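Remarks on the structure that follows.
The other protein chains are all here in position, but one chain of the complex has been omitted.
Every chain is named by a letter (A and B) in the order it is written, and numbering of its residues begins at 1.
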Amino acid sequence: MALIELRDVSKSYHRDALDVPVLESVSIAVPEGDFLGLMGPSGSGKSTLLNLLAGIDRPSRGSIRIGDTDITRLSERALATWRARTIGFIFQFYNLIPVLTAFENVELPLLLTSLTKKQRRDHVVTALNIVGLTDRGQHYPRQLSGGQEQRVAIARAIVTDPTVLLADEPTGDLDAKSANEVLTLLQRLNQEFKKTIVLVTHDPHAAERTRRVLHLEKGTLVEQAVS
Amino acid sequence: MGLIASYNLRSMVVRKWTAAMTAGGIAMVVAVFVMTLAIAQGFRSTLVASGSPQNAIVLRKGANAESLSGVARADVPLIESLPQVARTADGRPLASPELVVAIALPRLTDNQPANVQVRGVGSRAFEIRDTLKVVEGRRFTPGSREINVGRLAVNRFKGLTLGSDVKFGSTTWKVVGIFTADDASFESEIWGDIDLMAPAFQRGGYQSITVKLVDPTTFDSFKAAVEGDPRLYLQPQRERDYYFAQSVAMTTLIRVFGSFVTLILAIGAVFGAMNTMYAAVAYRTREIGTLRALGFSRSRIVTAFIAESTMLAIAGGVIGCALALPVHGLSTGTTNFSSFSEVAFKFRITPLLLVEGLAFAALMGAAGGLLPALRAARIPVARALREI
Partner (left out) sequence: MKFLGLVLKSARRSKRRTALTVLSVAIAVFLFASLRAVLDGFNAGVEGSSSTRIVTQRSTSLFFEMPISHGEAIKSTAGVQDVTWANWFGGVYKDPQNFFAQYAIEPESYLRMYPELLLSPDEKRAFLEDRTGCIVGDGLARNYGFKIGDKITLQVGIPNYGTRDFDFTVRGIYKSGGAPVDNQSMFFHWKYADERSTQKGLAGWYIAVIANPDQAAQVAAAIDRKFANSPFETKTDTERAFQSSFVGMFGNINLLLGSIALAVVITTLFVAGNTMAMSVRERTMEIAVMRTLGFQSATIFLLIAGEGLLMALGGGIVGALLAWLLVNPRVFPTGGFIPEISVNTTNVAIGIGLSAVIGIVAGLIPATMASRLKIVDALRRVA
């Protein structure tokens, strides 16, 4: 059984009394340990798909199962708890909290667990160590480079040891060198730590680093050669 | 398109909300400012209205209130005979020997006893105070136990309506008339015949003599004549000056208190305005950069932001004035500590007071806008243009 299973998922927004379809009858299965690339032009619905997977948006139709949970049936409250345990989200613009240090940013999701301060500390150190920024813990986001910020954001995403990592254009705002570092890191997380990853990107170089790629166009999956 | 429009609208609404809250804070300050000063204004004009420019009040030398003065009966004819004193058509002098005492009566509002001023007056007192109008009933008949009551006293105390019997000074008096006096403090008083009042209150002499002068300009010669008479230990004052002096202590107290409170409160509101304006500057950094790049000078930027803040504050000031306006004409009362009796007065919001309120608001706005405006002017153009 696949870890992630989208069945017949549609999503449309209401704008000015019009129904704007964004996704139409998308079905995807992602096995555990996969590193899936989602590609497509702007407005193809790939980010919406990722948001649906993250449980921060709800489909208009269809079901989404991750592990044993049909997340479309969860309440807002249950969804939040589920996200904290299951999902690690990586944003294009890193979205670190500017008033918190790198260490505190990584610690943030751990505040939702029942871990002690000491245990949280150990987790944060481990996560920062994986992304190679152990020595930057006391820096504030503005004191870090873009690539470093994104690595801190990745540390924040993995610190709770989530089942699935979701990355929305994680290299979109980075120079080639930093982008390469981030992609290498994601690959390592997939291979070494067996994380299931879904990566949304429109950058073919980024897509190359995944295990397989799906293409979205105007809200539907289109068949293309699998890499 | 739709998304953009709704986003803009939303942020506009949020900014309107912010502006409204800032103006609201200033409005409250202005409302307090106007209301407290309206009390002072009302109290003062009530007392000042009691004085007529053509009248003089004669008190014992050194006495600054009627209750602390004493005039012998024998002094009255000496004053009356002076040529500066106006006369009736049949040649009788317009002078009224008077006596005031405070009696305790229960208020209508809370049934608590408070002091009402009772004034024993001479038979021509109504001719001397020509603002007095009997609006119900008639004047008291000299020599009878009848009284006239001021409209404000009737509205404030129990048992003073027309036809009531009022017990004080170990006798019962009948209310035969209600009078108005253009809101002057007389309207808070009870008037009766001095020749019955004095014995009723076990008072041997009078306290004051109020005279109508032939002409306001004769006051100086009248004063000289009284003070020059070795038989008289008396001192005339213009009636208006006398009542003005009576209002000073209370008016000053209210003004000092009101200013103190509003000043401190204003600082809080200015902080609020500063927050809003700093946010406005931050929000428009790019816009400011563009203007500067187009050649607008720093001083123009400063002026523009101070003007914006001032306008916002004046808008708040207008709301504050509007909030305060309903109290205008509202009747209240306090003790005049010169007479120890209650004076009813009305909140008085004059146009000048409103202008003061708006000026105060503008000042708050300018103060709140100054530092943010300076910050806006100091924004480096190049960096501002880069900002999102």
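Methods note: a contact is a pair of C-beta atoms (placed from the backbone, for glycine too) under 8 Å apart; a residue touches a chain by one contact, two chains touch by 3 or more.
This is a predicted model, so every value here is computed, not measured.
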### Task
Please pick, from B:G268, B:G329 or B:P380, the residue that touches the omitted chain in the full complex.
B:G268
### Query
Any idea which of B:L162, B:L253 or B:A322 touches the chain not displayed?
B:L253
### Contact set of chain B toward the excluded chain (per top definition)
7, 14, 17-18, 21-22, 24-25, 28-29, 31-32, 35-36, 39, 60, 64, 67-70, 101-104, 107, 110, 112-115, 168-170, 201-202, 253, 261, 264-265, 267-269, 271-272, 274-276, 278-279, 332-335, 337, 340, 342
#### Entry: Absent-chain interface as seen on chain A, which is shown
47, 51, 54, 56-57, 76-77, 80-85, 87, 89, 91-93, 95, 97-100, 104, 108-109, 111-112, 117, 156
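Everything below uses one rule, namely that only the chains that are shown with their structure count from here on.
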### Message
Measuring centre to centre with CA averages, how many angstrom lie between chain A and chain B?
### Response
70
